[in-house]
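Of the protein chains in this complex, one is absent; all others appear in place.
And then subunit A:
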Amino acid sequence: MAKGDPGAPARGRRAAPRSRKATTGDPELVQLLTPSGERIESVTGPDGIEYRVDFTDEEYRGLYRDLVLVRKLDAEATALQRQGELGIWASLLGQEAAQVGSGRALRTQDMAFPTYREHGVLYCRGIDPIMPLGLFRGVDQGGWDPNEFKFNMYTIVIGAQTLHATGYAMGVAMDGKTGTDDGEAVIAYFGDGATSQGDVNEAFVWAGVFNSPLVFFCQNNQYAISEPLERQTRIPLYRRAAGFGFPGIRVDGNDVLATYAVTRHALDNARHGQGPSLIEAYTYRMGAHTTSDDPTRYRIASEVEAWQAKDPIARMKAFLEREKIADSGFFTEVDEQARREAVDLRERVLAMPNPEPSTMFDHVYPNGSPLLDEQRAQFSRYFDSFEGSAH
């Protein structure tokens, strides 16, 4: 587990291997680990801020472990859907670094508002990966307490959660929980397609005028189901922030180190009362939108291959090998752990019971409703009348 806090001294902290400034070829993109696994010591972003990370070897290995585990669990869920055990699955394949980097940048007190694809963030929050699978299996609709896990329920209506995050962040400020190192920050996840939604733009307005302690984290995975980015915007998404009066920055979303650095900086700004910011994590959805989608209808193989070469895990592995931070025994052990956790996840998904039909009447209202009491009673009488039959 990476608990890297760039500011805190720790034994075994490794100086970055090569002192280089940004040479990514794209001055707009913050990157600390190139696709070939070369480490860049620090990058001064277009915002003038110097981004760097200073992890111990153990923390580097922890990030790698997160990436592998998150990918493996995701693949297992995809397989479960293909075998009819999940109704649908929204794979994060290709977006592991964006999720692990930002997820590990969160502190315990921070609150996250996910879409329906943030399985990696959920994992990094220390939450059992089984938790969202009830939704995808169809045995519940989430069913967790957002405040218990500091992780809101998955939101399927595109962009709606950005307003919830904004209101929550307003509450944080009203509670006087900003302005110190221990302040609270909020992160709102959404995709490139969501930036066209009114709710997201309203959230930008709100967060700006109320100076809310909020990080808007946009995973630009290049597609809103079938529609490419060009159908959502004619400027880079991170530049939208300027119009709303807060900073925006684009980070290499396939670079877990840069994503961590940029997110940690933005969260710390928020917790210190510096207000909102927008991060565009530039990445690529390697798989389908969901298991119901067929991406071969709208994108060409060469594009997918080009992004394959930017794989977030391959570059981290190359870095660990080159710098001898990890050996083959480590990689084997991580793969074995991932396999075990995937098997465990599968077994627990298969063991999920279907809900009792009458539970559909539960929890419609905190204070109940006589109408529902009546319908539940009618339903139970009807349902029970089949007892003993083949029903």
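One rule holds in what follows: contacts are C-beta pairs under 8 Å (C-beta built on N, C-alpha and C of every residue); 3 or more make two chains touch, one makes a residue touch a chain; residues count from 1.
One rule holds in what follows: contacts and distances are computed from a predicted model.
Q: UniProt protein name for the omitted subunit, picking from "Pyruvate dehydrogenase E1 component beta subunit", "Chemotaxis protein CheA", "ABC transporter substrate-binding protein" or "Osmoprotectant transport system permease protein"?
A: "Pyruvate dehydrogenase E1 component beta subunit"
Q: For the chain that's not shown, point to the residue among A:48, A:366 or A:388 touching it.
A: A:366
Q: Using the document's definition of touch, tell me which of A:63, A:92, A:163 or A:241 contacts the absent chain.
A: If we include the chain that is not displayed, A:163 is the one touching it.
Q: Out of A:28, A:47, A:202 or A:341, which is the one that touches the chain we can't see?
A: Of the listed residues, the one touching the omitted chain is A:202.
Q: Looking at the whole complex, which of A:51, A:116, A:144 or A:189 touches the chain that is not displayed?
A: Final answer for the missing-chain contact: A:144.
Q: Would you indicate which residue among A:171, A:245, A:273 or A:295 is in contact with the undisplayed chain?
A: Residue touching the absent chain, from the options given: A:171.
Q: For subunit A, enumerate the residues touching the unshown chain of the complex.
A: Listed in rising order, the touching residues are 113, 140-148, 152-153, 155, 157, 160, 162-172, 174-175, 198-199, 202-203, 205-206, 209, 362-367, 369-372.
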